[in-house]
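Here's a structure for you.
With one protein chain withheld, the remaining protein chains of the complex are depicted in position.
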Amino acid sequence: MNDLIPLMVIIPIIAAILLNLFNKNNSTVKILSFVVAIVLPIIPLLANYGTYYFGGHAPLTDYGTFLSLFPNSILNTLHIGITYSYGSMQQILIFFLFIIAFLAILTTIGERKKISGTYMFLMFMGLASVVAMLLSDDIFHLYIFFEIVIIAQVGIVLASNHKEKYETAMKYMILGSIGGPMLLTGIGFLLALVGSVNITDIVHVVKNGLINSYSPIFLLSFGLIFFGWLYSVGLPPFHTIKSDMYSKATPSGSALLQTLSVIIFISIGLAIFRIYNGISYVGTFIIFFSLAAMILSISMALTETDFRRIIGFLAVGELGYLGIGFGIGTKLSLTAALFQGLNEIIITALLFIGFGTTLYLSKTSEINKLGGLIENNPKTGVMVLIGGFALAGVPPLNGFQSKVMLIQSALDKGFPELAIIMILISIVTFMTFIKIFHSIYLKPKPKDLIIEDNKIPKSTTFTMGVLIIMCIVLGLMPSLVVNGFNAFIGGLI
Amino acid sequence: MIEYIIMIIGILGAILALAQRDLLKAAILTGISGGCIAVLFQILLAPDVALTQAIVGAAIIPVFIALAIYKTHGVDNND
Amino acid sequence: MINTQLAALLTSGSFIIIGLYAAIFLDNIIKKIIGLSFIEEGANLFLITLAYRADGIVPIFLSGMNPQWFAENSAYPLPQALVLTSIVIGASTLAVMLAIAMVLYKKHGSLSTDEILGDKNE
Partner (left out) sequence: MSDTYSKISDSVNKFKNKLKKDQNTGDNVTSAMAAELTIISTVLISAIMLRHLNIILTVLIILGLGLYLSTNTPIIGKIRREQNDSLDRMTFYVILTLAILVTTIYWGIIN
């Protein structure tokens, strides 16, 4: 039934507000967040596809009388209210997003005795706004939730116990206050030209050539919306601040942060692709910035010494793969990009939580001071190793499937250079991962390193187990997910 | 004619707000330029937005900034 | 004389430029935040100037009006509804930034960006 669709956004928001109310007593916060986190993944499976019109404002075609005023103009398909469109792509991504959020909340509950209600509030608010961005078919809706996610991400970073978290949060907000209004001005220019905020209407107007798609205002709106997208996602020049944010949050917090960024990448990226793929050089801009993201972040990751910063840079570099998929713009490359986005969410969450266990034991994240952790927790060591293989694209796991599809689509489109660079960068990613893995687990233990003997909480090992099972299942049977993406993209192009 | 004066006051208020040494004056000038924008919204045929901007831009934002300055009682000495 | 809409566009452009100038060159963190709030206000003003219609009427649909006449000379209500939320967003972002700035002041004892956000390991 269609009215389950908005529930996916309303339930996390209600849960967030309640959690904020019961901030003080610990047990209600734990129970409430646990129950809501379990219930959430079930909703996308039950809701069936279709669109949901808020306030009952169906498109004008359903109103017979009004049409007599404006016969056969574009107005007859005009969407008045906010519409949520729920297709197969949204179902898959939201289902996996809710599972990752459940696992992140489970790890937070497991690791900390005292859970603050506001931290859970921020996690649920970030989750709800990201789901709303994916569902909504309204470009101003994207801007509002873009701003809410900025504040939620800053809150999640501030909830960790890192020393320099305030400086990073401040820099992120300052750059956000430059990126956000530029996105709003871009939307303003688009609104001035088209007059409607609903993306399907804009695409309808642009496709039918009602506006000259090479007019300065239309192109300027592309430039500004593209700039806002660069900020929200962490492509250069924002990759340093974005990876800094990942490195300052708690391990489960940064696992959720990078999931938010990937989903924002997909929702705004699809909006840009649908509206602007008539212009010839949109693909070149996207490919240029994602290549820069891959090259710069891999070179920074290689020469860092704090492993949380290294995985932060790897996560930002992985977004380059998605960018290339969007930049090429064929049906196969878009499906491959969505599949790569889904895999990246799972793998990077596994790596953040996996390496977070070393932080839990040894309280330091400098790889030069660490070593020899393999003998007191071999299980997590092996799980993190499998995560690294998935990141690099080793065959049985899911990273391999999506990277092969991306390389295939690059070759089909006639860009062999992109295929070579993708292979080269994934080899160097594997080398970076092995460097961190060796210096944390395999290197002989330095004398001054004291490792607390408390065991890693069972919930963390359970989370990593579930993530690895997802990697393997998606690796062996990619068609589970790829057919859904294919059907969605088919409707788009 | 009146709208051009309002616009000039708004822009001058913004420039002066950033050039002030004493930050409290900067907060007040931000309020003035926020209020000018509220009147400008009314001239641009958007009465409800003018109301919100008057409350937020001319009252809430200066109070926030003044509170922050009071808490940090900083004077901008090197600018 | 230039008409109201063009003048309002110029004011919103100058607000954005003043804000960008402050975000780049000013060293005091409170002034940087004030500059950033000017950028937000400039973007809102830009949206409202798009909705303006020279010598039109305020977009309130009274019962007796004929919809055809109303649609032809009322200002466009959609951006005005959007700006309502975006003013509040600007204020809340400013509030969060000021809160972080206060904590940074308590930690570093100074308001200048070089000392607070400066790069230690360089």
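For reference, chains read A, B and C in written order, and residue numbers begin at 1 within each chain.
To be clear about the criterion, contacts are C-beta pairs under 8 Å (C-beta built on N, C-alpha and C of every residue); 3 or more make two chains touch, one makes a residue touch a chain.
Keep in mind the model is a prediction, meaning the values are calculated, not measured.
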Considering the complete assembly, the absent chain touches shown chains A, C
Can you say which of A:17, A:42, A:210 or A:420 touches the chain missing from this structure? A:420
Which listed residue (C:6, C:24 or C:60) would be found touching the missing chain in the intact complex? C:24
Looking beyond the chains shown, say which of A:296, A:315 or A:440 touches the absent one. A:296
Which positions on chain C touch the chain that was left off? 20, 23-24, 113, 117-119, 121-122
Absent-chain interface as seen on chain A, which is shown: 168, 171, 174-175, 178-179, 182, 214, 216, 219-220, 222-224, 226-227, 230-231, 236-241, 244, 281, 285, 287, 291, 294-296, 298-300, 302-303, 305, 368, 415, 417-418, 420-421, 424-425, 428, 431-432, 435, 439
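By definition in this document, only the chains that are shown with their structure count from here on.
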Name the chain pair with more contacting C-beta pairs, choosing from B-C and A-C. B-C
How many angstrom between the C-alpha centroids of chain B and chain A? 37
Where the centres are mean C-alpha positions, what is the separation of chain A from chain C, in Å? 28
Residues of chain C engaged with two or more neighbouring chains: 33, 37, 44, 101
In the complex, the residues of chain B that touch chain C are 3-4, 7, 10-11, 14-15, 17-18, 23, 26-27, 30, 33-34, 37, 40-41, 43-49, 52-53, 56-57, 60-61, 64-65, 67-69, 71-72, 74, 76, 78-79
Flag every residue of chain C that touches chain B in the complex, lowest number first. 1, 4-5, 7-8, 10-11, 14-15, 18, 21-22, 26-28, 30-31, 33-35, 37-38, 41, 44-45, 48-49, 51-53, 56-59, 75, 80, 83-84, 87-88, 90-91, 94-95, 98-99, 101-102, 105, 110-112
The answer for chain C against chain A in the complex is residues 16, 19-20, 23, 29, 32-33, 36-37, 39-40, 42-44, 46-47, 50, 67-68, 76, 78-79, 82, 85-86, 89, 92-93, 96-97, 100-101, 103-104, 107, 116-117
